[in-house]
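All protein chains of the complex are present and in place, except for one that has been dropped.
Think of it as A and B in the order they're written, each chain with its own count starting at 1.
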Amino acid sequence: MTVRRTLAIARKELIQVRRDPRSLLIAMLMPVLLMGLLGYGARLDARQLPVWIFDRDGSQESQALLHQVRASPYFALVRTVERYDALVAALDAGRARLGLVVPPDFSRRLRSGERVAVQALVDGTDDNSAHLAIGYAEAILDRFAAEVQGDWIRRRGLSERAFVAPLSIEARTWYNEDLDSRHFIIPGVVALAMALVGALLASLAVAREWERGTMEQLVSTPVTAAEILVGKLLPYFAIGMADAAICVAIAVGWFAVPFRGTLLALAAATALFLLVTLLVALFISVTIRNQLGASQIAILATLLPFNMLSGFAFPIDQMPAPVRAITYVVWGRYYLTVVKAILLKGSPLGDLLAPMSALALYALAVGVLATRRFRKSLD
Amino acid sequence: MSAAGEAVVVQDLVKRFGGFTAVDRVSFTARQGEVLGFLGPNGAGKSTIIRILCGLLRPTAGRALVAGFDVTRDPEAVRARIGYMSQRFSLYDDLSAIENLRFFGGLYGVAPAELRQRIAWAVEMAGLRGRETALAGTLAGGWKQRLALGCAVLHRPPIVFLDEPTSGVDPMSRRQFWQLIHRMATDGVTVFVSTHYMDEAAYCHRLALLDRGRLVALDTPAVLRTTALRGAVLQVQAPPTAETLAALDAAPGVLGAAVFGDGFHVVVNDASAVQDALPVFLAARGIPCQAVVPIAPSLEDVFVQRLGRRDAESAA
Partner (left out) sequence: MSTEAAVAVDGLAKRFGDIRAVDRLSFAVAPGELFGLVGPDGAGKTTTLRILAGVLAPDAGSARVAGHDVVRHPESVKHAISYMPQRFGLYDDLTVDENIRFYADLFGVPRRERERRTARLLAICGMTPFRGRLAGALSGGMKQKLGLSCALVHRPRVLLLDEPTTGVDPVSRRDFWRLLYELLAEGMTVITSTAYLDEAERCHRLALLHRGRAILCDTPARLKAGMPGAVVAVTTPESAAARDALADLPDVTSLHVVGDGVRVVVASGAGGLAAIRDRLRAAGIAVAEIAVVSPAIEDVFVASVAAAEALP
């Protein structure tokens, strides 16, 4: 393998990408767009869920409860209504995600020390938000209940200490203290952007030569299969790393995702992930000798598994066992583990040897496969 | 038909694409039953003229009457009366031969009974009997070409336009194809063919030489050969090497020289003078010269001289 021939292929590929406005757009603009769209748009936590209230009591106590709901960042108190069916109508129409009904004997029963139930109606069509809404509502109600209890105890002159709950949980969230789901998603978007660019652009690289007929001439020259593949890989690798750098800069600079690890570790991990993605795309390009087919399969083989099975959108440990087994083949999962660890935990590379080795092995395997597959023959 | 027997009349036809003039005031007429050839380099305007005459492009200026109808005012009437075979044969590779024929027959609105008959004729003409169900993409060049011709004439048009129909087809198939064209012409069909194969020029009744959008000459091949060339042609028997070519180029009285066959064709001003002087000139340079004979010019000699050295070639 000579360097000169490899560089000749790389140089040609780079010139072609530079001169193709569509490729350039994909390479430069897409990552930024993705970061913007998903960074702002994709949130797994719920904020400002619209709540409608049917307060049948109208007392000081019910007002205090409603005040707590209003004060919560998770809820936005939109309307109070006078009739039950108005509440139901709002839920049906999607104007409310949560409806609270305060019973007419709310304050009376509180004052007399009896239990009272507040009815919560939840829009369950979005399973995720519904769970969260119920959870937040319960939390608010529990806190309210605790305050009421405290009040009640104080008014009877008893010591509060007698009624301290035996157990309390002091929850401290490490690594993502605000539980800002964006910190969880955005590292994944960095990988997504790279995978998209790499898969789309690189998958066309070899197929295009077959389709245009230039491959026939290439294989009649002394250039080897390995030189062609490495030569084609280099420019897309450079573009991918540049895109990753842009995405990380946006993530840290704009979205304030913490960066607790070292740049070296991030670069190493990103380079490996990109390498695997590009090699997979090239393998597809070698196998499918037309551009349309190659790009379609490349998207299916890289983006779809990444979205579904790498832990990006859906947690792996909640998947059924057979599906979990499949995720071991999705190389994105190793990268996500690593990048989240580096960004949020500040892990040194030493702690990440297992997923990094998995990525490296993957790259080697696909590289060998692609080189073998690419025979210099028209047959 | 406009005048008696005039199938196509073109007057001062002009077509501009932005700043580029593809057709520059071309005028000619074609008689019914004539095989008219358009000869010219790529970009000369052959395809553009054909497309205008088929009603596919609107001319920038000038007039064209095809089968008596004005291409600008009645393009639909024109299209109903012509057959068009485009450069790339326009067959569907993933349809079989017969499926292609049925498709085009449907497009031209040929009645079912008539279509059956025409398809049978086309299959026979193309030599595809027994291979009707073969996918068009699997057919070799010559068969594809004849199939495409069949598709273009299912509706028996009186005028047929063929845009480089023999491109990339081997010489044997090409000859067969031209015999087909002549058969059609004998039946009264007017055939326009554009080509860049010199040896095919001889098949045409008349030839139009086009260069950079202009009609340079229009006449029968015989007349073109004898009158269109400025000067005379000598055939020189000498070793066909670059050295000989360079020497010939430099020889006095020589307007142009090129390898031709196993010798050279040399265009000269004064045949007799050069005929005597040339062997001496070559011998002085150590080049053996077996014979110098005046010959009738070939079409290629005419073509190369009239269409000239393209020093500033424009883009394709």
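The rule is simple: contacts are C-beta pairs under 8 Å (C-beta built on N, C-alpha and C of every residue); 3 or more make two chains touch, one makes a residue touch a chain.
As the structure is a prediction and not an experimental result, all values here were calculated from the model.
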- Shown chains in contact with the undisplayed one are A, B
- Message: For a quick check of understanding: of A:L7, A:L38, A:V116 or A:I299, which residue touches the chain that isn't displayed?
- Response: A:L7
- Query: For the chain left off this view, which of A:D20, A:D126 or A:D351 is in contact with it?
  - Reply: A:D20
- Task: Could you tell which one of A:E82, A:E114, A:D317 or A:D379 touches the chain left off the display?
- Result: A:D379
- Message: One chain is left out of this view; which of B:P41, B:G127 or B:P279 touches it in the full complex?
- Response: B:P41
- Residues on subunit B that touch the omitted chain in the whole complex? 35, 40-43, 140-142, 164, 167-175, 178-179, 182-183, 185-186, 196-199, 201-206, 220-222, 240-243, 245, 258-262, 300, 303-304, 307-316
- Item | Those residues of subunit A which, in the complete complex, touch the missing chain | 2, 4-5, 7-9, 11-12, 15-16, 19-20, 212-224, 376-379
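As a working rule, only the chains that are shown with their structure count from here on.
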- If you average the CA atoms of subunit A and of subunit B, how many Å lie between those two points? 63
